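Note that this complex is displayed minus one protein chain, with the remaining chains in position.
Take a look at chain A:
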Amino acid sequence: MKILVCITHVPDTTSKISFTENNTKFDISGVQFIIGPYDDYALARAVELKETHSASVTVLNVGGAETEPTIRKALAIGADEAIRINAEPTDSFFVAKQIADVAKDGGYDLILMGRESIDFNGGQVHGMVGELLDLPSVSPVMQLDIEGNTAKISREIEGGKESLEIGLPFVAGCQEPIAEWKIPNMRGIMSARTKPLNVIEPSDNEKKTALESFELPAEKNAVKMVDPDNVSELVDLLKNEAKVI
């Protein structure tokens, strides 16, 4: 079985977000980059399937050279090889098209992604890749088991979950508790250095959206404290000041 896992290279979840150059560039100073948390779940499940279904795992990232340490980390966690498509990922259609072009002839049985990237939060790329390849897409997947040519899936829906069965191949956007995040061990880190990481140029340059500028949310007002022995004051504030109840 061949699995393709698409990973993003995103600021660590504790990062403070700020911008430079007149709010047109993300400020990377002091920011630690990680594999997107949802992509990390997808990768962890793929590595598990390696053991149970003797799968081979390819990780793919659309990004500049700066993403290579993140890609190497995915190799250290257990992916066998990596592809980096050398382009800045600003438009989700562009990213999806690049992924689809690689996947088209790759013969992958499964294409796993995160439910969403935590930088652009589109939740779009898996659906687009599915449509471009005319394959089913399903997200957010909380459980994924493969039996022969069929996958049994549990998908989160608002207020609960849904079980479904779907034939391979397909595209899935993953989230917990599909697998536990894996931490690379020493052996993994050593072997990652020699695993293949192929860099390819984008197949085209069509983009459908353009990023103009960034904004930060307005500062919050200072918190108003209420005495724990006087909770009716809170009720009054919520009713008459905030007007939310």
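We adopt the following convention: a residue touches a chain if its C-beta (ideal position, glycine included) is under 8 Å from a C-beta of that chain, and two chains touch if they have at least 3 such contacts; residues count from 1.
One rule holds in what follows: contacts and distances are computed from a predicted model.
J.: Match the chain absent from this complex view to the correct UniProt protein name in "Na(+)/H(+) antiporter subunit A", "Succinate dehydrogenase / fumarate reductase cytochrome b subunit", "Electron transfer flavoprotein subunit alpha/FixB family protein" or "NADH-quinone oxidoreductase subunit H".
T.: The chain we cannot see is, by its UniProt record, "Electron transfer flavoprotein subunit alpha/FixB family protein".
J.: For the full complex, which residue in A:37, A:63 or A:188 touches the chain that was left out?
T.: With A:37, A:63 or A:188 as choices, the missing chain is touched by A:37.
J.: Based on the whole complex, identify which of A:22, A:54, A:205 or A:232 touches the chain you can't see.
T.: In the full complex, the listed residue that touches the missing chain is A:232.
J.: Please identify, in ascending order, the residues of chain A that touch the omitted chain?
T.: 11, 13-14, 17, 19, 37-38, 92-93, 96, 115-116, 118-128, 130-132, 134, 136-140, 142, 155-167, 170, 173, 175-177, 207-217, 220-221, 223-228, 231-232, 234-239, 242, 244-245
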